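To start, I am sharing the structure in question, which I have written as structure tokens.
With one protein chain held back, the other chains of the complex are shown just where they sit.
Showing subunit A:
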Amino acid sequence: MKFETPATTNPIDALKIVGKPFGRIDGPLKTTGKAPYAYERHDVVSNPAYGYVVGSAIAKGRIARIDLAAAKAAPGVRAIVTADNAGQLGKGERNTAKLLGGPEIEHYHQAIALVVADTFEQARAAAELLRVDYTKAEGAFDLAAVKGTGEPRPLFGGPADTALGDFSSAFAAAPVQLDATYTTPDQAHAMMEPHASIAAWDGDKLTLWTSNQMIAWGVTDIAKTLGIAKENVRLVSPFVGGGFGGKLFVRSDALLAALGARAVGRPVKVALQRPLMFNNTTHRPATIQRIRIGANRDGKITAIGHEEWSGNLPGGRPEGAVSQTRLLYAGANRMTATRLAALDLAEGNAMRAPGEASGMMALEIAIDEMAEKLGIDPIEFRILNDTQNDPERPARPFSQRQLTECFRTGAERFGWSKRDPRPGRVRDGRWMIGIGAAAAFRSNLLVKSAARVRLDRAGIVTVETDMTDIGTGSYTIIAQTAAEMMGVPLEKVVVRLGDSSFPVSSGSGGQFGGNNSTAGVYAACVKLREAIAQKLGFNSAEAEFADGEVRAGNRRVPLAQAAADGGLTAEDGIEYGDLDKKYQQSTFGAHFVEVGVDSATAEIRVRRMLAVCAAGRILNPKTARSQIIGAMTMGVGAALMEELVVDKRAGFFVNHDLAAYEVPVHADIPHQDMIFLDETDPVSSPMKAKGVAELGICGVAAAVANAIYNATGVRVREYPITLDKLLEQMPDVG
């Protein structure tokens, strides 16, 4: 189905099942430990061998020699895979560094060997016996030191730099100016399930039970890396224990499991050891961002400029922190610039809202600072510079844009009017109290997506698509979509996901999974409805599918009857025309945060949080709300604790486990409120939905930062905002 004109009324609009807060259909499996994740497939693989990954102990250079003798002689060891014996390997289109290093080493903890043994304990013990001699080379590990060497790099298909009007002159002439530099650190996805795979070969056919967000990408890249036909690779990933972008791409667990299984002629299972993950896999790259804003005294922005510097391995991409500044606020004179320098740390890549999450951390502090310079309430300042058109291309409207409504609704709910704009004025015992706000912004992406739908003689509708559920609720919203379309209750729908033998979906990433995968299921259901109508002798345009029946006029036939002499199957997908060119499709929100800062120690506690979001039709308010509050939680981490600390001499992330890389825990997060504004976006898809999963993280950290400023009067522009950065400037508390 080609979606080329805005949606009109369709069966989804009945909203009997779509739009309702159903509990997850996979919930009982997940809460009882019965949902099978990648490493746990005892049901399909017996007697596997165990692989243990060895990572490089240098960041850059060469392996001079590996001595495998002691490890090979250790009890239970069946094979040791290295670049020496793995045969010719290619590299996935979406991998920057090789997944199996050697002799060349591109980054610290790049995998250099897999030790395969009969048991996990044997493999782990033998891995300790590898003797590796390295020849180290000099590398670049300090973004600030090399930022000057950065070069323009395109940004998610867009240009590296943009300009409109005359930024320099307008900024110079502006009566009120801000010129500030912000930094965001490297961050880790730190999903709870490590990257894990079981590989089994049947002749030249490989099956990988793995944990991956993008099944079709994974098939392509595994085939390319192994140099085998795509048709000979099957990926299965029905449950994914978190990804956040870290499982968009095939990683070393999958490749090494495949190589190990080939070497020992037996299935092999591999999970990346947690302390290896942070330097072995991808991370959100650090940024340095300079923001300049010029405004008239009435608060109208006349000039806005945003420059970004980030680093990556050669061939990698920039973080993209200027993306939202091209679209968020009005202003006739504008510029953005993206510079990418070469760094020899592990590969930087997408993490939840790549670009915008980092960009909003900086931009929304800058807006708060500018509002203070102007003496205007920061929410009013944002509303004053709201726009209904793409600021760089004013002829192009937003499909929907309720940024102002988000702020107004949130301000009322949160009690913003009680905020004292003068910092450091509110106390609660030893706590200095502040509240802050920030905009949330993330664009909506259209990606083609297909599905197969089958009706059987029991009236069960089965949906198959290679879409993944990474905690987002895909199983449930896909079931809701099919139930609504076919006029059956939710219990009559079976959803099967994450298998490359199913039609290719959008996959899970860039907050595009929900809208696109359900739109693909919609398309397949339209086709199945036509087949059913034809089979039962209805005019498909008139047939109504409801309550397990097909109806038209006085005639009603049980749906299952259409499959009485065998099942009916339909396959189709959604493809898009140029509605995303004609309209800027984005999602919006407003974050509100109250913090307490200990007047003696500068300990920061988040006390209240609220997000108000407008993101098209909300397909399931319960799971969508969870996406937002989860993203708010990750945003608190970004604000207050998350930082991969770079050892700039040896070239690696020092805090590479879950004790040292701190993420929010229960005690860090208060009760969270969130509101979705009523919205449908007929330009986005027949579902009229948009993404929500990444909107929720964009702006949160800045709202926390702005609240800390309001509490203390200390402005920190280097994330994360830890108490040591406040202490020097904390007001005297007597």
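In the analysis below, a contact is a pair of C-beta atoms (placed from the backbone, for glycine too) under 8 Å apart; a residue touches a chain by one contact, two chains touch by 3 or more; residues count from 1.
FYI, contacts and distances are computed from a predicted model.
Colleague: Among "Acyl carrier protein", "ABC transporter permease", "Aldehyde oxidoreductase iron-sulfur-binding subunit PaoA" or "Monooxygenase", find the name that the UniProt record gives to the complex chain excluded from display.
Modeller: Matching the unshown chain against "Acyl carrier protein", "ABC transporter permease", "Aldehyde oxidoreductase iron-sulfur-binding subunit PaoA" or "Monooxygenase" yields "Aldehyde oxidoreductase iron-sulfur-binding subunit PaoA".
Colleague: One chain is left out of this view; which of A:Val18, A:Val53 or A:Ala125 touches it in the full complex?
Modeller: A:Ala125
Colleague: Out of A:Gly471, A:Gly498 or A:Gly589, which is the one that touches the chain we can't see?
Modeller: Checking the options A:Gly471, A:Gly498 or A:Gly589, the one contacting the hidden chain is A:Gly471.
Colleague: With the full complex in mind, choose from A:Val54, A:Leu155 or A:Ala190 the residue touching the hidden chain.
Modeller: A:Ala190
Colleague: Even though one chain is hidden, which residues of subunit A still touch it in the full complex?
Modeller: Touching the chain left out of view, subunit A contributes residues 23-24, 26-37, 39-40, 42, 57-58, 70, 74-76, 119-122, 124-126, 128-129, 131-134, 189-194, 239-244, 271, 273-275, 470-473, 600-601, 622-623, 625-627, 629-634, 647, 650, 652, 654, 657-659, 663-667, 669-672, 723-724, 727-728.
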